[in-house]
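This is the structure, below, for whatever I ask next.
Excluded from the complex is one protein chain; the other protein chains are retained at their positions.
The block that comes next holds chain A.
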Amino acid sequence: MKRVYVNEEWCLGCHLCEYNCAFAATGETDMAKALKGVTIHPKIQIEENNRISFAVSCRHCDDPICVKSCIAGAISKTDGVVHVDKSKCVGCYTCILVCPYGAVMPAPDGHAIQKCELCTDNACGEPACVKGCPNGAIVFEER
């Protein structure tokens, strides 16, 4: 199963992954039009301190604790991808509390959660963060 892996050694902390993620979610074709004046809510986020930086997104764990914790049965794992059904999500945020990676976050509307679904939930085809990373620090591969 191909997953998004992050190599801290090559992360520049440029935050382009966040913008590419947010752009992919809009479904627009022009990034300037899609993100101009907009506060972005990317599903991949850069953690940084001093000169260390790396991107964090859902690991699609083998035994995802978020799935177990979901009181509404909104999170499921199919074909290796941990998926959230926003129509079922009640916004209790239990998954956000239990995720050891901090990879689940509230969706911008505040009524549900959002997380990386490897761009299977948009028209991007392959993960936008990987495609846009200028230094090969985020890869999408089988390990």
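Basically, a residue touches a chain if its C-beta (ideal position, glycine included) is under 8 Å from a C-beta of that chain, and two chains touch if they have at least 3 such contacts; residues count from 1.
The definition used in the following text is that contacts and distances are computed from a predicted model.
Undergrad: Hey, which one's the missing chain according to UniProt: "glutamate synthase (NADPH)", "5'-nucleotidase C-terminal domain-containing protein", "Carbon-phosphorus lyase complex subunit PhnI" or "NADH dehydrogenase subunit I"?
TA: Answer from the record: the omitted chain is "glutamate synthase (NADPH)".
Undergrad: Per the definition of touch given earlier, which of A:K2, A:H15, A:H41 or A:K86 contacts the omitted chain?
TA: A:H15
Undergrad: Residue by residue, what part of chain A touches the chain that was omitted?
TA: Residues in contact with the chain left out: 9-16, 19-20, 23, 31-32, 35-38, 51, 132, 134-137.
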